[in-house]
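With one protein chain withheld, the remaining protein chains of the complex are depicted in position.
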Amino acid sequence: MSDAGPWGPERRAQTALLVATIADLLAGCRHVAVGQQSPIPGTAALLARRESAGRLRVSVLDSDRLSSFTNGASELFDCAAEGRIDAFFLSGGQIDGRANVNLVGTGAYPRSDVRWSGSFGSAFLYFIVPRVILFREEHSRRVLVEKVDFVSAPGTSPPGVYRPGGPHALVTPLALFRFDRAAARFRLESVHPGRTLAEVLEHTGFAFDYAARPAVTATPGAARLAAMRDVVREEVAEIYPRFAARLLDGAG
Amino acid sequence: MSDAGPWGPERRAQTALLVATIADLLAGCRHVAVGQQSPIPGTAALLARRESAGRLRVSVLDSDRLSSFTNGASELFDCAAEGRIDAFFLSGGQIDGRANVNLVGTGAYPRSDVRWSGSFGSAFLYFIVPRVILFREEHSRRVLVEKVDFVSAPGTSPPGVYRPGGPHALVTPLALFRFDRAAARFRLESVHPGRTLAEVLEHTGFAFDYAARPAVTATPGAARLAAMRDVVREEVAEIYPRFAARLLDGAG
Amino acid sequence: MAEVVGTLDALVADIGAGAVLAVPKDYSGVAMAATRALLRRGVRGLHVVGVPTCGIQVDILVGAGVVATVETSAVTLGECGPAPRFGAAVRAGTVRVLDATCPAIHNALLASEKGLPFIPIRGVIGSDLLAHRADWQVVENPFRPGDRVVVLPAIRPDFALFHAPLADRLGNVWIGRKRELMTLAHASAATLVTVEEISDANLLDDPVRSPATIPDLYVTRVAAAPRGAAPLGMTGCYAADGAAIERYARMARTAEGFAAFLEEWMAAG
Partner (left out) sequence: MAEVVGTLDALVADIGAGAVLAVPKDYSGVAMAATRALLRRGVRGLHVVGVPTCGIQVDILVGAGVVATVETSAVTLGECGPAPRFGAAVRAGTVRVLDATCPAIHNALLASEKGLPFIPIRGVIGSDLLAHRADWQVVENPFRPGDRVVVLPAIRPDFALFHAPLADRLGNVWIGRKRELMTLAHASAATLVTVEEISDANLLDDPVRSPATIPDLYVTRVAAAPRGAAPLGMTGCYAADGAAIERYARMARTAEGFAAFLEEWMAAG
């Protein structure tokens, strides 16, 4: 359910930080695909495209303006299978410490206590796209669980399973984690400004590796924020108008 | 190699007979597909369409005018697999008594003594299309052999092999044969007017069943010949102009 | 081959109890107006395939109690969250769900289009989807010993039902970039289409339109239904009505609210 009303400066700053953090995770990519209901990853991808001087291609699914796909709804999956998509975003009703994602529901399957939409393309793309970035706007023990109730797509696969892709990082409003595929564990990369390791530990339901004094996530500087505002005004506003208006602090 | 020059009345009459004979074999079909280099089967299909009062659909491959296919070169095969094509035509450099067809070449494979074009779609369509009509303008022991040198597509399959389709009839300038799938043998259905059983036996390299006094293939009457000329003038001339001019005895 | 019919009731007249009915995702043209006609038929026990996902259309059908099985990768109201009646039916155990993943739906329809007895798909191994799909299997890649691959049977819908911008009087249907509708029509035994507009010109005669046109060969019936996808959108024609979908999402949270919505919605068309 989309939340209503305008955003205060704090929410705008936090959103800008998430956008910048995700944009940094796309460094070196040639082609990033974004789901249509993903304004923060979408904005990050479009910011990264601007910063790449045109080297990065962004495909926003089901957008006539921001996708060059012409071969129907299967093209995203085909394109990924051909090795033509470097990064994609996934979320999860639950995400666990082995990076398993659950998009189906809580409790016992099939009669889930809470039923979510379903697994979408996760059970394919998570295996195929080299750099899958997990993103969730809620950082809680309800979402970040020790073990998901239903594995829509597993975070890791045993040797012998064809798996060129998989989880790369997890971004939440509190922190940035990297995923270590060999260890099948997250490692805390940085804590967002104003947040603490203790907070992250308190709200995370799975065990993860961390330094005693973790780094602080870099805050986007004035120039980057200006570039972000340009991107939001010129590109994001077309596909996510409500999101764009809220992020553009009334000035946009 | 296309033969040059105008046709005499005998060649025109023979061609009209072949067209009519093939058209009769299409009775009850809803959709017939024709290869582009097939003027006689193509004319027969278009005649049958006219005679069906629009119930029969004809798709001439690689014709922008006479095919409604819009999904690329694989559509013929998909359409057949979906059960949407009732009849198709095949020829063969060699055809044997079990209705095996050879479109590859004579002698030992791969270094054939004479190499023909190749198997095209035969190894699929012959299995799938319910009514495959074999047609060859040469009736000789060179073509109608006891055993083909290379099986591009087999005439029959053992039980357990998925095979909704297969050979239905063989039409040559001398005669019409039906194929008995259970017996894996041709049966002489009729000998064309002016031809004899002895001639057919002399020029056929495989054994086949026949009545001591076989029927004579029906000659198209004046009304049917007129309809055929209309079809040739109005439809066939667009796709096979040289063939149409020859068949239209100078009057067309 | 296709029949252009005058009413939506005539369009869906053959969809019977237990039919396998495939519908596209919201972006691709959902025949919402025809869905009302389907409900008027009083049909039951539908097996709905969402290609590869579905939304408000299937939520309404599930809420109305006419769906036995939902086979799809997601049922979602998009920005307005998960589908409430679907969720309630899952909890109540009144609908069977065949949970899939998008490319599995696409591949299984492709298998039907091409007459493949089965089709492989990468990924999926280790997903709980696989554990709950008795109709999916794992085989060894015949070209790479030890490489395990999931294989799927073809999905051959009895009916495909969708909305498109344009058809002609022969029943040729222009689909633009929504190429999955081509596969869907090929893959289905019968294809029923509503369109914004019916053109007098043969779409196949237009060299620029024809490449994105489903030939009438694959179309069973067509009916005009201006704004036939509303409250969902139709590319190039109108946008989705977010407020109407949000209102639906709110009302459908309870059985009573849904009943009120349904009464109102059925009366509206």
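In order of appearance the chains are A, B and C, and numbering begins at 1 in each one.
The working rule: a contact is a pair of C-beta atoms (placed from the backbone, for glycine too) under 8 Å apart; a residue touches a chain by one contact, two chains touch by 3 or more.
Bear in mind that the values here come from a model prediction, so they are computed numbers and not experimental data.
Although it is left out of the displayed model, the omitted chain contacts the following shown chains in the full complex: A, B, C. Within the full complex, the residue among C:V49, C:V66 or C:A212 touching the omitted chain is C:A212. Within the whole complex, the absent chain has one touching residue among C:V151, C:I198 or C:A259, and that is C:V151.
Touch with the chain omitted from the figure is made, among B:V32, B:A45 or B:I128, by B:I128.
From the options B:D64, B:E138, B:D209 or B:E234, the residue with contact to the chain not on display is B:D64.
Although one chain is hidden here, its contacts on chain A can still be listed: residues 31, 57, 64, 68-71, 74, 77-82, 84, 128, 162.
Residue positions on chain C in contact with the hidden chain: 103, 107, 110, 114-122, 137, 139, 141-144, 147, 149, 151, 153, 175-177, 179, 207-212, 235-236, in rising order.
Residues 1-2, 36-37, 62, 64, 69-75, 77, 81, 103-105, 109-128, 150-154, 157-158, 160-162 are the ones on chain B that touch the missing chain.
Note that in this section only the chains that are shown with their structure count from here on.
Distance between Cα centroids is largest for the pairing of chain C with B.
Separating the centre of chain A from that of chain B, both taken as means of CA atoms, is a distance of 60 Å. For the pair chain A and chain C, the distance between C-alpha centroids works out to 28 Å. The distance from the centre of chain B to the centre of chain C, each centre being the mean of the chain's C-alpha atoms, comes to 41 Å. Multi-chain contact residues of chain C, defined as those touching 2 or more other chains: 182. Shared contact sites, meaning residues of chain A that touch two or more other chains, are absent.
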